[in-house]
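With one protein chain held back, the other chains of the complex are shown just where they sit.
Chain lettering (A and B) follows the sequence in which the chains are written, and residue indices restart at 1 in each chain.
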Amino acid sequence: MHELKFDQDLCLRCGTQACLTKCQYIEFDGETAKKEILKIATGRDSFVLHKCVTCYACEEYCPFGNHPFYLIAERQEALGISPVPRPLVQRAVNLGIPFRGEPDIKEINGPVLNMGAFSDHMHLIQGKLFEGLPVISTDERKMFHYFCQLMYLHYGKDSVIKKRLPGIIETIAKHKPTEVICFHDECYGAYTSYCDAYGIEVPFKPIHFFEYLYNRLIELKNMIQPVKLKVAYQRPCSSRLSPDKHLFVGRIFNLIGAENVKREFVDENALCCAGAIQGQRQEGSRKRAVIQQQRNVEDMKKAGAQVCVFNCPACLQTIGDLVARNGIKPIHMTDLCRLAIGEIPAGWR
Amino acid sequence: MDSIYKSLTAIVGDGHVSNRPEELYIYSFDLGTAEPHRPDYIVSPETTEQVQEIVRLANRENIPIVPLGGGLSLAGLAVPLKGGILLDLKRMDQIIEVNEKARYAVIECGVSQGQLTSYLERHHPHLTHSEPGAPPAATIAGNVMIHGQGDLAQPYGFTSDMILGLEVILPAGELLHLGSCAVGTGWFTLHPLPDVGIFLGWYGTTGIITKLSIKLFPAKKIRGVGTFVVEDENLIPEIIFKITHTQMAEDIIAFSSAIPPFTRELHHINVNIAADSEKELEFREEIIWDDTLGEYIRSGDGGYLGFVRGLQRPQISKTSDYKKGGGFEYVGGIMPVETYPQCYREGRDISERHSIPYTVTGRVIGAAHSMMFAWTYAFNRADPETIRQAREALHETDDLVMKLGGVIWKPGTYGQKLVLERLEPDTRELMKKIKALIDPNGIMNPGNWEIP
Partner (left out) sequence: MALKDFAYGDTIHRCFRCGYCKFPVNWMDVNNCPPYARFRMETYSCGGRLWLTRAWLNEQLEWSEHLAEILYSCTTCKNCEIKCPLRFNVDIVNMIVAARSEMVERGRLPKNIKTFLENIELYGNPYGSGRTQRNIWAEDEGIDKYSSHEYLLYVGCAGSYDIRAQKATKALAGILKKTGVSFGILGDEENCDGNEVQKMGETGLFEALARGNIYLFKKFGIQKIIVLSPHAFNTFKNHYPEFGGNFSIFHYTHILYNLIADGMITFTDTFKRKVTYHDPCFLGRWNNEYEIPRNIIKAIPGIEFIEMEKHREGALCCGGGAGNFSIDLLGGGKESPARRRIREAYEAGADVLATACPKCLIMLDNAVKEEGFENRLVVRDISEIVLDACK
């Protein structure tokens, strides 16, 4: 079985304990942080395992790439500390079971866009930005054959990922892609960060969606008219698995003339959409999620954002409505880019 | 040309009567598993007077007459078991009055659920009616005729308990009014006159409803669905009891089904919550999810899945396409809520025995006074074997309802037999007398609720 590449010595030698001291959801002093991370590393119980909201951020905070969050998720499962109630875990595990036939495998022998488990979001890959790019996982009935499984990190169910992910990679590989552009950056995180951490072989080159968008916009540079919008970016959990690609958000905004407003909850300090928090077991989770969402949107408002730009469709589904009720237009990054090249996405006003 | 056809044409005009094979074919079918029976004539009246004349004609000529609304009962209740005149009432579709202040609507019998929902949304957005889970083409009169329940059943009960007035044509053609409208006032109350309510639940065997007044209720600005999930079916009755105690919900539905996998052997409880402001919404959510169900979340036995704003109204059902076969039928039982665990387990067993993926649903009626528990069986209309399997499963489920101490809701002929067998002799006798008194020739929807 695939084992996590985690080096306890790095934590022993670490002077920052950034993984926990930077955590936005639990307060730590340096000493407690060190004590608790070592407890976790050595397989003992820690209050962190009970209080973690599973936002993935410590993966980014760790200065050594030592995968503290993957470790937490593993330990939660090993010690039977489920962050969410059992029925929700079971529901989530069942959700990823494909049940409507086998995928249609067409060999591509070139770059391909993988919709993953977001085949019902084909409206987000329309227009010139995607012209000529073959797409896989386009049938929502069969999308779970392409589901990167990383969602189970929120459920303390690391074993499901390890069990299913190699098969998913095999399905994608059957299409004979050279490069796989991942519509969702959780997929990108799976095929880069996670697979690397567990030594799972990936026989294609994953490309981050925003990197693709940026390069494509460069090709279409002549068409770009500055959108002149004040934008706030909703950074998803999964982005913490590919912090090196986060810079493409700023680059894209620069390129298309979107003004990235100055706000508190941005970049490393971003607040998650709280979709994973509201159903957690610890007391007050639903209320915590409500308050966090309000703080997040208040911050966008205070910064003068006209538009909130999303990366993850699940975030959009979770807080898009709240954002809109606060007078800020929710929009996916692709639709913003389409606006910049003179295309009008459906529903834009 | 035959004289009855001619008389019918004289009543409703050309084009609204048919005895041609095409119409007789289409109107012979129910959408569920019931065997088809051909009517002799299809008539589609436009007014109460026309209905009266048709009924008089039928009585005179001793021809069966079967009223049809949306034709969506799925239990074969408007299949002309003994032929005769099939009365398609959908042309009588006027919304006659909406009384804003007293919150009621007077409508003709052919008004569909979708039509009233749309009308209220467009003209009276702060009023709503209890809309059933049936397709929007189902009529309101049909729904009250079978004691239906809608998405306000939890606070307000059966749709037939929301009637404030009725206009009924009796088998001899008399025109009857029930409720305040009978004394010439508005249609605002069914009480306090002496009760002559012998029409609801009778499937048109005692009379044909041509007009009715139905209660409307406040429509809050925000309406949505929150979902709670449990693994253990034994928890459902107590959870429902606790939620109904809060008086904070509009509709409570528990369900489980084999397909899709995420509902398999899990029980989702959908709780509709409505509020006029964010403050009110959060207050209701806090009471339900945090204060009332928090203990299940902390113990890990129950999970809050989230709240989705907006209700799908009219409701869309795709059940018929589960087997890519264009058919399903369900048994509905009006059950004590405490029987949920057995209803689920035994229903799942019946489905498995007949190779049908199980689907069960329980909608709470009143303050947990009962629930309508539905066992649904999909079939492929092009495959007679699957229809046979479904029919067998349905009959076994009818038996199950009675065994578990429930009452079959809108039973077809098989279920009616089960109910009548158990009916106390004195009650049976009274039903028989009423029927004999009102419909001595037995022309009204014969084959239904017949007491030998």
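Quick note on the criterion: a contact is a pair of C-beta atoms (placed from the backbone, for glycine too) under 8 Å apart; a residue touches a chain by one contact, two chains touch by 3 or more.
Because the structure is predicted, anything quoted here is derived from the model rather than measured.
Put simply, the hidden chain is in touch with B once you look at the whole complex. Which of B:Q52, B:S73 or B:S112 touches the hidden chain is settled by the complete complex: it is B:S112.
Taking the complete complex into account, B:G327 is the one of B:P132, B:G179 or B:G327 that touches the chain left out.
Across B:P64, B:G84 or B:P136, the single residue that touches the chain missing here is B:P136.
Considering the whole complex, the residue from B:L193, B:A382, B:L423 or B:A436 that touches the absent chain is B:A382.
Mapped onto chain B, the interface with the missing chain covers residues 15-16, 18, 20-23, 25-27, 29, 31, 42, 44, 70-72, 88, 90-91, 93, 112, 114-115, 117-119, 122, 135-137, 314, 316-318, 320-321, 324-328, 380-382.
Simple rule for what comes next: only the chains that are shown with their structure count from here on.
Note on chain placement: the centre of chain A and the centre of chain B lie 45 Å apart, centres being C-alpha means. For chain A in complex with chain B, the residues that touch the partner chain are 82, 84-88, 90-92, 94-95, 97, 99, 275, 278-279, 281-287, 290, 318, 321.
Contacts from chain B toward chain A in the complex involve residues 229-231, 259-267, 282, 285-286, 289-290, 294, 296-306, 309.
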